[in-house]
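Below: the structure, in structure tokens.
The complex appears here without one of its protein chains, the remainder shown in place.
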Amino acid sequence: MSQSNQPNRLRQGGRIDRARTLSFTFNGKRYQGHAGDTLASALLANGVDLVNRSFKYSRPRGIVAAGAEEPNALVQLGSTEAAQVPNVRATQQALFEGLTAQSTNGWPNVQRDVMSLVGKLGGRFMPPGFYYKTFMAPASMWMTYEKYIRKGAGLGRSPMENDPDSYDHLNQHCELLVVGAGPAGLAAALTAARAGARVILCDEQEEMGGSLLASRELLDDQPAAQWAEQVISELAENDNVTLLPRTTANGYHDHNFVTLHERRTEHLGEAAPTVDGYRLTRSRMHRVRAGQVLLATGAHERPLVYGNNDVPGNLVAGAVSTYIRRYGVVPGNKLVLSVSNDHAYRAALDWDEAGREVVAIVDARRHPDGELVEQARARGIRIIEGSAVLEAKGDKRVSGARVATIDAAAFKVTGQAELLECDTIASSGGYSPVIHLASHTGARPTWDEEILGFVPSLVKGVHAAGSARGVHDLAEGLADGAAKATEALAALGKSASAIEPPRAETIREGEACALYQVPHEKPTLRAPKQFVDMQNDVTAAAIELATREGFESIEHVKRYTAMGFGTDQGKLGNINGMAIAARCLGRSIPEVGTTVFRPNYTPVTFGAIVGRHCRELFDPERYTALHQWHVENGAEFEDVGQWKRPWYFPRKVNGKLETMDEAVARESLAVRTGVGILDASTLGKIDIQGPDAREFLGRVYTNKWAKLAPGRVRYGLMCKDDGMLMDDGTTSCLGENHFLMTTTTGGAAGVMEWLELWHQTEWPELQVYFTSVTDHWATMTVTGPDARKLLSEITDIDLDREQFKFMDWRNGKVADVPARVFRISFTGELAYEINVQANYAMHVWKTLFEHGKKYDLTPYGTETMHVLRAEKGLIIAGQDTDGSVTPEDLGMFWAIGYDKPFSWIGKRALTRPDTARKDRKQFVGLKPVDPKVVLEEGAHIVVDKDQPIPMDMLGHVTSSYYSPNLESGFALAVIKGGRDRMGEKLYVPMPDGQAHEVEVVSPVFIDPKGERQHV
Amino acid sequence: MFYIHCPYCDEYRDEEEFHPKGQAHIARPEDPESCTDDQWGAYLFFRDNPRGIHHELWVHAIGCRKFFNITRNSASYEILETYRMGEQPRFSAEHPEGKSVETVAAEKVAAEAGMVAGQEGVKA
Amino acid sequence: MSDITYGKVATFNTHPDASIPKESPLSVAYNTGSVPAASSGSGILFKEQAFLGHLILRGGAIVLDEAVRKVLGISLPGQPLGLALDASGERSVQWLSPDEWLVIVPGGEELDVEQRLRDALGDAHYAIVDVSGGQTLISLEGEKVRELLMKSTSYDVHPSNFPVGKAVSVVFGKSSLILRRPSEERYELVLRRSFADYLYRWILDAGAEYGIGVQR
């Protein structure tokens, strides 16, 4: 084992697996670490101080913390393009063999960064808000300035290749979700599990146990970590408990919905491994609905804000202990510890035990007297009382600490500074409960003066325990976890008795003092930079300046300085920043505001949020029963809602595939001269039964239904109560109290819900039931002059024109399959819509083609359908209408039952001043004067083609095609006062300056008397 | 992400199974033809839009397909109750703590007595 | 004629001779998708029970109960989300809403059942609609079915919430379906025809981790 190449690795200790050495690469250089390391602990073990450059000033930065709160150590992960992950926090990335990482900033490299010069020289010219104050002249130059500003944007970079991995979701339910498997969380989970509750326990770290894993304390006279292991193994045995290590609760949402992001494979490699032939999902989002939520999320230690506190070698005190005790890494040789509390003394004791020099403990309190203080004294560690580190010395690594006595309350340096030589400064300004999840749904945390931190305000169903609510003592935290679990279960009506917590030694701690920003001899604006938010390079001076400029709300301060907007969301800095703002404004912290957080607690890969809803599973494709045939016969498809509908069927002609125009010309001619067939199965179909079915139809349709006899079919218009057309379709009378309604393809679900809405909420007294039968029936439209000949070959239905008239329907067999055949037409030709139970559709369809060969039966798609119906002036709701068109605008007076006794939906609105206007846009036909012209759909129509812009627009082209039947382009349009403009010549101005001349005509272009459909 | 008790399925279901349908208890005027334009406009478009307790119409779209009402706080998003069409809420801006079950029962009896004559819609 | 008018409502026999070929809603999936074979290692077995008779029954519970018992020998599940089977397990009645039930019977029986129900119900206000062509039934068995369901629906499928005899309509992937628990070892899905291909692909994808096998 080559211990030698990891200079900061201790000979023993820590929870790493020394038998497993892992190689990794950082900024192109190879290093070694061990299984159980994070990238951060491995870098520290190897003495890598400089891990990044800062965002704005390009200052050298090192590792500060050991967990989610780390602001600096963001790296770009991945050895191949597709495996790139930007902005990975080295403190949260488990080491794996072959891990490849780079600093996200620094050019040409992080050691010698050109931009650092800019930072050094220009830093002073970049106060907060400097963008707002400059780059304004001349106005035309901003885009140029911005181009250069943008070059400096960002931390890591996006991969430029598609992700090789996939992600998934797991929906979970539990009675109690415990977030955090530290002392309070374990005690809570155990209490709930023993009470038989369904429990989920998650923890963001590689290993459960939280602070117990690096704790100095004993539980039941054994190392705390051992107790944690016992609890975890008991929980693992319990079927009702789900343990999720490596899983971050990243968002708390309303009604106890919590998203847990489980990193399933990120600790194994840069792409997910394959196990038993299945490639694991890279990570998994657990979408948890919890009866109760217990937050045992612990606390983040606050660093002190002093000069040059960002130089590598400055750490938070707790991180020092964690690296030593959990990873067997001492991140330096000579430590100065600057504290405001007893708890942090542990860092010095651990450092001392690791055999390295503690230069001094600098304690801001005049007379620290807790047990840990005594222990430190007993070891002969120098304690400098009433003092703090004013300023770190050093450039790429701490070389010393300037220390002086201070008056924290008066914000003054009171003594002469002493320079202590050291390479590491650890600091602690107290502990901020991790309250993020509790505030995700808007609850405002409250300031607790006793613990000098915000404690969560809890919404219904959420509980906090242990450090997460300021109970930092180990013994109390354990008991608190158990007690809160019983409270949570009681809220579900479940009784549980709190577990007997393990025996823990209570360590008497002296009172902490409030210290955030350490005063300097120079005023803040002139002092060396004192960083508050290291990721966004926000200094104490910036906050002071913001308050001077009138930014008094903490929200303003944050926005003006960008404090807390980084990927760490200000976990280390926000409260220090608030304290500084409060000092500048002469207010208290709670008066300045509160701190709220938004999901995510830590950033989450888009892929994990997306889950399997991507690529081929992004959105359902709905198929008709005939889909396979369409695919095999070369259909091009159109997306209509979620349906895949054949758009057209290009044929190979002389070895070349037809264009759409060619195919559509052929298909539409076939229908007008021979016979064509359309798969119309996607139309919505609703079975309506009941004695009041007819009355109901009369209320929801604009036209009359009282007299429609069984065997007959009628077209209907459906409006909303604002009078605007919403859907249309035919409805057939199957029996006196039985109807089959059809809807548009896209409108099917909406119409079904619409009918239910009116029935359930307005007219429950009407006896009627609606049932969707869209998928039950397959619908095939056979249409064209030869339709009767073809159909008669394979049906027992009497197709005689007198026996089976237009707008009749009949039962019978088609291709030996029982069918309902509707003689309705959307093409203007003789047409039969054959409906069969969908399982038999393919047989009927194929039989039609067998018999249709001699008639050249031509399959056609939606494009030809559109052309054919447009030639007949038949609208498509949603294309020729847009939610602002009434039946009157469409000129469909024949379908408006003005004298129906019930004021049907939409009727009242038609007499409002605007809907009754005579010059509303009305539905008309347009014929281009040049028959070769096919107008652009959506083009607008004007009277005066030479009018300067803005032009007065009369309306627009809703549908436009070339008609092989008319041998001309033609269009449908809505035009102001259109019905009074028949024969008028208008213009359609195009982008190229041309204007097409058009004549306003009837929208019915073919067979105006409608004879062909009656043949 | 609401967890909604469907009063028909009688259990809590995830929000994604439901569709919100706007303010509850907006009945279509009995005689539309006698409404003024302003009255018709009020029925179509004008809404209470309160910050606080709100009664709203939802449908259990992926589920039993029944419409029902929710009393919800539009600021905290807490759902105070769900109730079937034709029922009256216990909680309201006037009664944020909820009327007692007895009061509701008494009101229901009175309302039913009053409904015998009229064909009042269930949304009223 | 395949059509009988019951009073004022039309019924319809959709079935031709048995010789006529038919295709289940999963035919595209079987033809163009993957059909992994079941093996001893399969944590999930997927099996379609195609071509069953599916009827939607609408009406008041009191009105329908007696007729259903008479015709199917099953008590109408009056409680929400109830699923009741006959002794053979081949016929079932499922609560869909306070006035709606799904009846599933062996394929070809549906018209007969409908007509017998109509005979029994007389003049009452109710509706019966044949939807057999529009949906298909899938059975899922195996120790990993619950995990597959958890990947697919936010409904709580833990046995404490989803015991035998329960059936629910739920969001599934980005579509929806009916999820049923007819017995300890079996879960059933009722898919709509047009979504069947998507749902099949979704289920296979979700089940790949557990070695899902398709029995045909």
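First chain written, first letter: the chains are A, B and C, and each begins at residue 1.
Keep this in mind: a residue touches a chain if its C-beta (ideal position, glycine included) is under 8 Å from a C-beta of that chain, and two chains touch if they have at least 3 such contacts.
The rule is short, and it goes like this: contacts and distances are computed from a predicted model.
Asks: Can you work out the missing subunit's protein name as recorded in UniProt? Choose among "Heterodisulfide reductase subunit B", "Sugar ABC transporter ATP-binding protein", "NADH-quinone oxidoreductase subunit L" or "Sarcosine oxidase subunit beta".
Replies: "Sarcosine oxidase subunit beta"
Asks: Which of the displayed chains are touched by the chain that has been omitted?
Replies: Among the chains that are shown, those touched by the missing chain are A, B.
Asks: For a quick check of understanding: of A:256, A:441, A:486 or A:839, which residue touches the chain that isn't displayed?
Replies: A:441
Asks: Among A:79, A:414 or A:553, which one touches the chain that has been omitted from the display?
Replies: A:553
Asks: One chain isn't shown here. Among A:521, A:793, A:888 or A:937, which residue touches it?
Replies: Final answer for the missing-chain contact: A:937.
Asks: Among A:511, A:882, A:919 or A:980, exactly one should touch the missing chain; which is it?
Replies: Only one of A:511, A:882, A:919 or A:980 touches the chain omitted from view, namely A:882.
Asks: Which residue numbers on chain A touch the omitted chain?
Replies: Touch with the absent chain occurs at residues 55, 83-87, 124-125, 127, 130-137, 139, 142-143, 146, 149-151, 153-163, 165, 167, 251, 253-254, 257, 259, 287, 440-442, 525-526, 541, 545, 548-553, 555-556, 559-560, 562, 567, 569, 598-600, 603-607, 609-611, 613-616, 618-619, 621, 638-640, 722-723, 878-879, 882-884, 909, 912-915, 936-940, 942, 949-951, 953, 956, 989, 991.
Asks: State which residues belonging to chain B touch the missing partner chain.
Replies: Residues of chain B in touch with the missing chain: 1-2, 15-16, 19-23, 37-38, 40-42, 44-51, 54, 56, 72, 74-77.
In this section, only the chains that are shown with their structure count from here on.
Asks: Between chain pairs A-C and B-C, which one is joined by a greater number of C-beta pairs in contact?
Replies: Of the two interfaces, A-C and B-C, more C-beta pairs touch across A-C.
Asks: With chain centres taken as the means of their Cα atoms, state the distance from chain B to chain C in Å.
Replies: Once rounded, the distance between the two centres reads 33 Å.
Asks: Specify, in ascending order, the residues of chain A that touch 2 or more different other chains.
Replies: 289
Asks: Spell out, as numbers or ranges, the residues of chain C touching 2 or more other chains.
Replies: In chain C, residues 154-155 touch at least two other chains, as defined above.
Asks: Which of the residues in chain B end up touching chain C in this complex?
Replies: It is residues 8-11, 13-14, 16-17, 62-66 of chain B that touch chain C.
Asks: Using the touch rule from the top, collect the residues of chain B that touch chain A in their complex.
Replies: Per the touch definition, chain B meets chain A at residues 1-3, 14, 19, 21, 27-28, 31-33, 35, 37, 40-41, 43-44, 57, 59, 61, 65-67, 76-79, 85-86, 119, 121-123.
Asks: Considering only the defined contacts, which chain A positions touch chain B in the complex?
Replies: 253-257, 289, 441-442, 459-460, 721-722, 753, 756-757, 760-765, 903, 907-909, 912-913
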